[in-house]
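Other chains dropped; remaining ones untouched in position.
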Amino acid sequence: MVLLLHGPNLNLLGERDPSTYGTATLDDLVAATGAAAAEAGLALEHLQANAEADLVAAIHGARHRCAAIVVNAGALTHYAWSLHDALASYDGVKIELHLSNPAAREPWRHVSVLAPVVDGTIAGFKADGYPLAIGAVERLLDRRRTAGP
Amino acid sequence: MVLLLHGPNLNLLGERDPSTYGTATLDDLVAATGAAAAEAGLALEHLQANAEADLVAAIHGARHRCAAIVVNAGALTHYAWSLHDALASYDGVKIELHLSNPAAREPWRHVSVLAPVVDGTIAGFKADGYPLAIGAVERLLDRRRTAGP
C-alpha cells in the first residue's frame, strides 16, 4: 500500500493560482496517481487534510501497514516540525513532492523541514510529479527487496 | 456576508490579560461587530477556532459566498503559513485585525505572515478595532463595486 498525503489548501487545486500549481484538480491528481500505482502493482490510499495533526496521525497509521508515503504537505512543509518527527518515526519509503518549484518562489518556501527525513524529493513538475513519484516508490521498494533482510 | 474569524485563545477574551486585550468578552465583540455590520447592511458570520486547519477550512468555505473576511488570528498570525496560503486563495476583501499593537510587544509578534496577503491591517485599537474593520470592509466593497467588472 502507498499512502498519498496532501496538506492544507491543496483541496483547492485547479482553482487556486493555476500558473503556479497547474490546472489539474486534486481528484485528477489522485486518479492519475492511482492509475500509475496500479500499473506498478501498488494500491494507493489518499488523504488530504488541512490539519498537521491529521497528517501526523495518518503517518502513524501507515506504520507496519504501508510500504511507502508520498507527501505534498503544502505550506506545512516549511514549519511543521511535528510532521518532521512523524516522518522520522516511519521506516518505509518516504518521498517529498511539490507541484511548484519552491526555490523559485518566496524566501520562506526555500527551506523544507521535511527534507532531512525523507528518502528523496521531487519538485517542480506540476501534475507530472505524481507518476514520477510512483515510479520512484516502485524503484526504491525494488532496491529494498533486493538488499534483502 | 462578512466572515469574522478569531484564532486560538481569543475565546478567553475579557478574562486574559485585560491590560493588553481590554475587558470585552468575545461575545461582546462579536455582538458589537454584528451590530456595526447590520448598520452597514451586511450580515456577519463568526467562527472562533483554536485550530489553524479550522480557520483554513472556514476561508475555503467563504469562497464564492462571503464578500469579506476579517481575521484576528491570535498567535497564528506569526507562524501559520497555511493560513497565509488560504487567504492568498481568497479573492474577496481581507482585513487583518489585532486588539493589541503587536509592534509594542515581544519581538516574535513583530512579524505577521498574513500581512502580505491582506488588503489592510487595523491594529492596536482594542474593542474599537471591530467597528473600524467593518467600516473598512464597507468602504472597500464600495470601491470594488465602483470599479465595476
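A and B are the chain letters, set down in written order, and residue numbers restart from 1 in every chain.
Rule of thumb we're sticking to: a contact is a pair of C-beta atoms (placed from the backbone, for glycine too) under 8 Å apart; a residue touches a chain by one contact, two chains touch by 3 or more.
What you see is a predicted model, and the numbers here were worked out from it, not measured in a lab.
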| item | value |
| --- | --- |
| Given 2 placed chains, full-complex copy number | 12 |
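Following the convention adopted for this analysis, only the chains that are shown with their structure count from here on.
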| item | value |
| --- | --- |
| Fitting subunit A to subunit B on CA atoms, where both chains share a sequence, rotation angle to nearest 5 degrees | 120 |
| Where subunit A and subunit B are represented by their mean Cα positions, the distance between them in whole Å | 32 |
| Parts of subunit A lying in touch with subunit B, wherever the complex brings them together | 7-9, 11-12, 15-17, 49-54, 74-76, 78-79, 108 |
| In the complex, subunit B residues that touch subunit A | 51-53, 56-57, 60, 63, 79, 81-82, 84-86, 88-89, 113 |
